Every structure is written in C-alpha cells, then in structure tokens.
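Here the structure is laid out as structure tokens; the discussion comes afterwards.
Removed: one protein chain of the complex. Kept in place: all other protein chains.
Labels A and B are assigned to the chains in the order they are written; within every chain, residues are numbered from 1.
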Amino acid sequence: MSEMWINMGPQHPMTHGLWNLRVHVDGEMVLDVDPEMGYLHRGIEKISEDRHYNEVVTLMDRCCYVAGLAWEHLYILSAEQALGIRPPERAEWIRVMSEEFQRLGSHLMWYAAFVQDIGLMAPFLYGMRDRDLVLDLFQSYTGARMTYEYMRVGGVRNDLPNGFTDQSRKVCDWLIDRFEEYDRLCLASAIFHKRCDGLGKMSRADCVAYGVTGPMLRSAGSKRDLRKDRPYSAYDRVEFDVATADGADVTARYLVRMEEMRQSVRIIRQALDWLDKNPGPVMAARVPRWLGAPYAPIGNEGYLLKRNYPKGLGLSAIEEPHGEAQAYIVNDGGEHPYRVKFRSPVFANISAAKKYLVGYRIADIPPIMGSVDVCVGECDR
Amino acid sequence: MEAEFPALVSARLGDRVAAVEVFPGTLGRVRFRAEAALDVFRSMRDDFAFDHLSMVGGIDWVDHREVFYVLWSDARRAYVILSTDLPAENPHIESATPTWPGANWHERETWEMVDIHFDHHPDLRHLLMPDGYVFHPLLRSFKLHEPEELEVKTRNV
Partner (left out) sequence: MNASSVTTASGTAKAPGTELPVVTQPGVPFIEIETLRAKEFLPAAKEALSAMIAERGREDLTQPVFNWAGRNSLFPLHWGLACCAIEFAAAFGARWDAERFGIVPRSSPRQCDLMIVNGTVTWKVAHKLIALYEQMPEPKWVIAMGNCATGGGPFRTAYSVVPGVDKLVPVDLYIAGCPPRPEAMLDGILKLEELIRERKE
C-alpha cells in the first residue's frame, strides 16, 4: 500500500498542451486528481479591454488554435449584439460554413492526437493529411492556415474566391469516404476496444451538474446541441441530426465525434448550395468606419471618437467543436469593449476530471483525456 | 413561456429579486439581491429547472462590482442571466458550488481575476495564475504593460 501524488505534466505526451494533472495514486489505481491549469494563461480578456472591437478577432484565433473560426464566430455574434449591428445573410451562411469546416478541422486534429494516445500510430498520418485539405480551403479564402482574422463586426472580411465551392465539394466527397476508412482503422481494431471500452464513464446527470457539454454530454445520451436548441446565424435553415450515443465512455465519444463530422459535411453541402445561388454583399452597409480601422488616419483623429451607438450587452453561445462556448460583452459606449468574458467548454470539461478519472488506472488516463479533447489555449485563455 | 417568465420569477422569489430586465436571446436578466443569493440559486435550479450553469463572471465597475451567472435549462431550452451588484470594498457573495458543482472553477477564476470572494466555496485558491500572485488582473486599476516600457526593460536585461 503506497499512496502518493504524481504529476502528469506540464510536459507530458498525454497533455496535448501545457497543463498539469496531479494524480493521487495507490499503486496503479487513481484515487483523486487535481488538474492544474494556467500555464497558457495569456490574459486575453484583459488585452481585449485594450483593443478595438475588430482587433479582438486577432486574439480569438489564438484563443483556441484548433477552432479559430468558431471562436471568431462566437465573439462576433456577441459583439454584434452589444453594438446592435446585423450582418447580411450571405455573411451568416459563410460563417456557418466556416464553423462547420472548422469543426471538421478540429475533430480531425482530435482524431490524429487521440488515436496516437491509444497506441495506433498510422491514423495520426491519416488525420493530419485530411486536416491539411481543410486548411487549404481556409487558406484560399482567409489567407492563413490557422490564424485567420476573417470575421468582422457586421460581416466577413472578403467574399469567397472563384471556384471555391467546387473545390469544397471535392474535399467533402473525399472526406466522407475517409470517415469509413477511419472507422475501419479504429473500430475494427481489437486494441482500440480493449483500451477504450468502458473507460471514463460519466453519467448524464453528472455531466449536467458539472457543466460538461459537447461530445462528452452527447455521448451520455443527451441531445443538447445549441445549433438545434438555440439556432444562431443560419443554423435554423439547415438540416442535420444531432449525433448521440449511449455508452458515456471513450468509445461513445469517438462515435459521436465521427458522426458529427459526417453531419458537418452535410451542413457544408447545404451551405455551399445556398452560397452558389445567392451572391450578394458580405459586409453590412452601415458599419462605422472606425470599427474597421484600428487607428485613425493622420489628420483625422477626431472621427475615431465620434460614435452614436448606445450602450449594450451581448451574450452569444455557440456549439463549438469542444462544446458550449459563450461570450459576454459589455459595451459601455467607449471604443473598446468594457469587459469581455468567455466561457470555454474545455474549462468546464476538465474541471469535472474527478468524475471521469477516479477509479481507473494510470494507463487509462491518456485515452480518457484524449477523448475529452483538451485545447489548453481556450481553457486558459 | 418567455413572456410570463418575469412574472413567474417575481411571484416565486418576491422581493429577493429587484427586477427582471429584457435581454434578447435569453429569458431575461434577473437582478437579485446579493443577500438572498442562496435562495435564488436553489429556486432557479429546483423550481425553474435551470440545471446547467454555463458560466460565472465578474465585472469591475470601479464604484461597485457586478457578478453574473448564465444558466441553461434543458426543459425550457433557454438561457437566463442572474446578476447582482456588490460593494467595491470587500465584495463577497454566497458560493453557487453547492447548488451547481460546475461553478467551482468559474468562481475560483472570478475570485482570482476580479477579487470577488465566494463564501463557503470548498476550495477557493489560485487557478490560472501561480500561487502567491497578489494582483487581480481584471480590475480596472490593474494596467497592462506599455510597449515602450517593455522595450526599456528588455534592453537592460
């Protein structure tokens, strides 16, 4: 009988980032865990108070670096509510398409990292290869692979390039076939089932009490998906099914994410069809110019201070690839947001670590934490 | 359901709630009295079925502080915002962790960043900043570095 606390992290192959899981073990059994976060706390909420509304978008890409466009979408929705600006419809559809592509990119990154955690090395190469196809699409219309700075208050920065929708359809067709291949690589493997089945159980009631959302909650049988329950942007105009599973374990989370990717492709195809038929502006007409210009032109400093927008509050909530993300923005009438507060789904999911790690063995921790899909950037902000 | 929600809240909670403001996209912004926090939390969870706490946050309005909670109800499929004002000197409020266990880390972060003390919190210690960090960065009195100031510092290193 030897009980002790051990550190897994901050530099550990399990962590996928920079955080420390302190584990109280008795031999191999996990008795207690205490996640220690904050190694990547960059003060994004504080820096946002020093930036113009559109400049905060830059920080959002770095906030969650595997789902940058989803976080831009989250922030922009909240800022538009606080400022009282409505984007044109085409911009909303582009945002929906971007968010779903981002979900594909994030889940493919998760697949690459998670399957490597449980000892299957080849799927890492498959996941990264297909993720690069999605990033190529992002590059074609935002100009960057990971940090896009694409969305603006009142719309998006630029329209899609010529031929984008055709290329996207090709990528969608390619990916749909690859998902079958992924399932064959994983679900047909006895190693996968031995390392994943029945691990990291967390019941639906526990998930709700601890604020756990996203694929973890849906793998426990819940159908909560903010895209359905509280549609934002153009999500009330697309058809898709909410992916759920009943196992509440690591395998169930794998199944949910795989099904979500298929549904994302379904949404993207509808969005592409709409975008093909409906050209139009992607930026609202009456957006104050200073929102787009971070600094006043020389000799015209005065117009930076002129603004007629009333004070307001904004609360947005989106179904980010990891779960329910929220942004709460206080607009006090100044040129910077007075307070920006973000709710990160990973933050809540890790805070419940005691519930799904205690009672298993040390060797089970990497697959369980892999199935949580940790993105430290958005957790620590 | 949205229209009658303010009346229901007023009827159930009486003078523990000061007002229910309109907030687009949610059922409303419930301004409650800080002394009655525990009653409001329990009533929201048990009577109004807000079983999921999304986030807790604090705002420093220089002359006072505000703490807000965003709740979600699966049954109602809607958000509600609870909000209350606290004095700037020694701001403290009852912890929501016994009601919603998920509030634990949110309250730790709020205490760390905005210096709002949560009574009866099981484990109120630093989360994002290292232990022993004495500042509360999201207070308005806490200033960011100036870039020029950093230049001078790094040149001397």
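Heads up, the rule we're going with is that a contact is a pair of C-beta atoms (placed from the backbone, for glycine too) under 8 Å apart; a residue touches a chain by one contact, two chains touch by 3 or more.
Quick caveat, the model's predicted, so the values are computed rather than measured.
Visitor: Using the touch definition from the top, which of A:50, A:197 or A:273 touches the missing chain?
Guide: A:50
Visitor: Give the residue, chosen from B:28, B:57 or B:137, that touches the chain omitted from the document.
Guide: Of the candidates B:28, B:57 or B:137, B:137 is in touch with the missing chain.
Visitor: Can you say which of A:62, A:169 or A:354 touches the chain missing from this structure?
Guide: Considering the complete complex, A:62 is the one touching the chain left out.
Visitor: Can you tell me which of A:23, A:69, A:85 or A:109 touches the chain that was removed from the display?
Guide: Touching the chain that is not displayed is residue A:109.
Visitor: May I ask you to list the residues on subunit A that touch the chain which is not drawn?
Guide: Looking at subunit A, the ones touching the missing chain are residues 10-13, 16-18, 38-44, 46-47, 50, 58-59, 61-62, 65-66, 109, 112-113, 124-126, 128-129, 131-132, 145-147, 376-377.
Visitor: By the contact definition given up top, give the residues of subunit B that touch the hidden chain.
Guide: So the residues of subunit B touching the missing chain come out as 128-130, 135, 137, 142, 144-147, 150, 154, 157.
Rule of thumb we're sticking to: only the chains that are shown with their structure count from here on.
Visitor: On a C-alpha centroid basis, what's the spacing between subunit A and subunit B, in Å?
Guide: For subunit A versus subunit B, the centre distance works out to 23 Å.
Visitor: Quick one: which bits of subunit B touch subunit A in the complex? Just the residue numbers, please.
Guide: Per the stated touch rule, the residues are 23-26, 29, 51-55, 57, 59-60, 68, 70, 72, 74, 77-79, 81, 100-106, 113, 126-130, 137-138, 142, 144.
Visitor: Going by the contact rule at the top, pick out the subunit A residues touching subunit B in the complex.
Guide: Interface residues on subunit A, with respect to subunit B: 37-38, 41, 43, 45-47, 50, 81, 208-213, 222, 224, 229-230, 313, 315-317, 324, 326, 328, 330, 338-339, 341, 343, 347-348, 351-352, 380.
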